[in-house]
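Have a look at the structure that comes next, please.
Left out: one protein chain. Kept in place: all the others.
Should a chain be cited, it is by its letter among A and B, assigned in written order, with residues numbered from 1 in that chain.
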Amino acid sequence: MTLTLQILFDSLLLAGMLAVGALGFTLVWGVLNVLNLTYAAFIMMGAYISYGLWHIGIDFLLTIPLTVLIMFMVGWAVQRYVIDYVMNGPHAANIALTYGMNLIAVGLALYFFSAVDRSILVPGYLQGVMEIAGVKLPYVRIVTTVVALALTAVVWWFFDHTEYGAAIRATRLDMEAAQLVGIKVKTIYNLTTAIAASLAGAMGALLALVFSASPYIGDHFFLQIIIVTVLGGLGSILGPLLGALVVGLAISAASHLAGATYGVLVGAVIVLIVLAVRPSGLLGKRFYEA
Amino acid sequence: MLLPFQMGAAVPAARSPAVLALIILLVVALVAPTFLSSYMLRFAALALMYLALAQSWNLIGGYGGLMSLAMPAFFGSGAVVSGILVNSGVSAVLSVAGGTAVALLIALIIAAPTLRLQGHYFVVATILVAEALRNGILNINAFGFSGSSSLNVFNSVGLDHLEPRAYNEFFYYVMLALAAVAMLTVFVLERSRWGYALRSVRDNERAARAMGISVERQKLYVFLLSAGMAGVVGGVWAFWLGIVETNDAFSFTFAFDVIVMVFLGGRGTLWGPVAGVCLVLAVNEWIGVGFPELHLVISGLLVTLVVLFLPDGLVGLRGGLKAIAPAQLMRNLRRYKVK
Partner (left out) sequence: MALLKVTGLTKHFGGLKAVQNVDFNIDEGEIVGLIGPNGAGKTTFVELLTGGHAPTAGKIEYDGRDVTRLSNHERCRLGMARTFQVPQPFGGGTVRDNVAVGALFGRAGRYLTIAQAKEKADAILGDVGLQAFRDSFPAAMTTAGLKRLELARCLATDANLIFLDEPLGGLNSTEVAEALALIRKVRDSGVTVLFIEHIIPAVLSLSDRVVVLANGSKLAEGTGEQVTQNPEVKKAYLGDISGAVNRYARGRNSAVVH
């Protein structure tokens, strides 16, 4: 029983972080139809930025909004000045391009920061563990999950209650129609990638605390994000959340019961099975067929 | 993106310049070892291996238009299974055959559900298959085989009596054979009905169906062919290295390197992969010597610049130096820009 609860709890924590990361990735895939491999680099940058800010004395929780802001600008710039040029091209082009940029980013990180893991030390007010029914709940992880869910809620609110959110949703549903009503698709693209990068950065910041910042951190979690995204489908905000829960659960259970590598295996197999049965994911709508 | 059908049917095959070039290259390659230093020999063998892999991906990614990232699955299973077989006493040749067979089997199993996925879903599914397989094998611990530890095959292959130079020469020739077969396959593809069918599927599935082409079968065939080729190369690579490390065999680095080479050189062309392999390996050598840490950065920069400015790859330079005139480069840049 304790094990089950522990598994459940751990999966919730993992799910929270994956949800934030997947949300951003889903956005870019769903709205721009771009498989943005640079997303991994965004996560990594978020981790390093947060670490850097913390290193110069800023409180960890404060680094999060700062990281989000910085990554917002980075995302906008990357979309506007680079990805923009392959938007109308074949799929392979945007995959290759974003892959190239990811390489550059990881390479630069390796060069400047070397492969040493840099961890943000848990601040005093977050140290300690809560125990409920024999399950260990480190305060750190609780706060992390809360932050992740809060961000998701903000994004949800943004899409539901603001004009920009509506515009993004419109573009996603029908680009031509959106243009006809005066929505500037280019701005939407820039905005979407910017938001996505912010979310990636936030995930990175959380990772820097819970794990550590390293050049490969983005790449490491990227596969799990892909799994969550596909599982959840591209049509909704809820999708990635659901996907994250399922994946979090699967990975957590598998890790506890059998070992870490089984976790990813189980996740991947689940997604493949889902795709075989429902080619657009669990909650996905078939907006983008190609 | 315009990828030329490139039919040379106006000129009888025997007299076509491509055939001549291929023959000359083959002859040069056959005699090359006599002139190469040991280091260059190994380098050349590696290049030939990459060429074989590049053409195998060119088939599915270039001519087939399917951005498959499943290569690690096939290359890796080829390597691992060949290793297991040869250590169990099976002859080297049969072991590679066995490894290839397993790679083909895996391809067959995942083909149906994967190939009907559209767009990025397909790409993602191939990534997941490769990753699932890698993790799966890492976890295997049965019949004396442990996926997480390295498999030593050097002694079982039967070539351990050779001096290093002769050893490398042997594998040079094997890789040459594989590369030659790969080049020949693409050459034949370009000039055959099959090539027309495949490229039609790539260019417009709907229209291909309406014109009497079975899209499903074309995708399946090229997928299997590509998988089989990767499997063979994987097996030979494992024997050459003498040791099979699951994580290396299933690593995406190989796949991405190969894809980058094909992109750089020109997808969907016969000579593109040749140019791409040469360029990437040359750059790697140069960076490796001068700027070891910036390896990734320079590779990434290369890919980025080529995708932005030379989307058709180096073979686009065939049009002469005006293909890289600044004005043309800027035109290329803007070709796929958001309006």
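The rule is simple: contacts are C-beta pairs under 8 Å (C-beta built on N, C-alpha and C of every residue); 3 or more make two chains touch, one makes a residue touch a chain.
What you see is a predicted model; the values in this text were computed from it and never measured.
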Among the chains presented, those that the missing one touches: B
Residue among B:Ser38, B:Ser149 or B:Ser214 that touches the chain left out of view: B:Ser214
Residue touching the undisplayed chain, where the options are B:Ser38, B:Ser91 or B:Ser192: B:Ser192
Touching residues on chain B - with respect to the absent chain: 2-5, 7, 9, 191-193, 196-197, 199-200, 202-204, 206-215, 268
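The rule we apply is simple: only the chains that are shown with their structure count from here on.
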Centre-to-centre distance between chain B and chain A (centres being mean Cα positions), rounded to whole Å: 31
Residues of chain A touching chain B in the complex: 29, 33, 35, 82, 84-93, 95-97, 99-108, 110-111, 185-186, 189, 223, 226-227, 230, 258-259, 261-262, 264-265, 268-269, 271-272, 275-276, 279-280, 288-290
Interface residues, chain B side, partner chain A - complex: 1, 61, 67, 110, 113, 116-121, 123-125, 127-129, 131-132, 135-136, 138-139, 256, 259-260, 263, 267, 293-304, 307-308, 311, 333-339
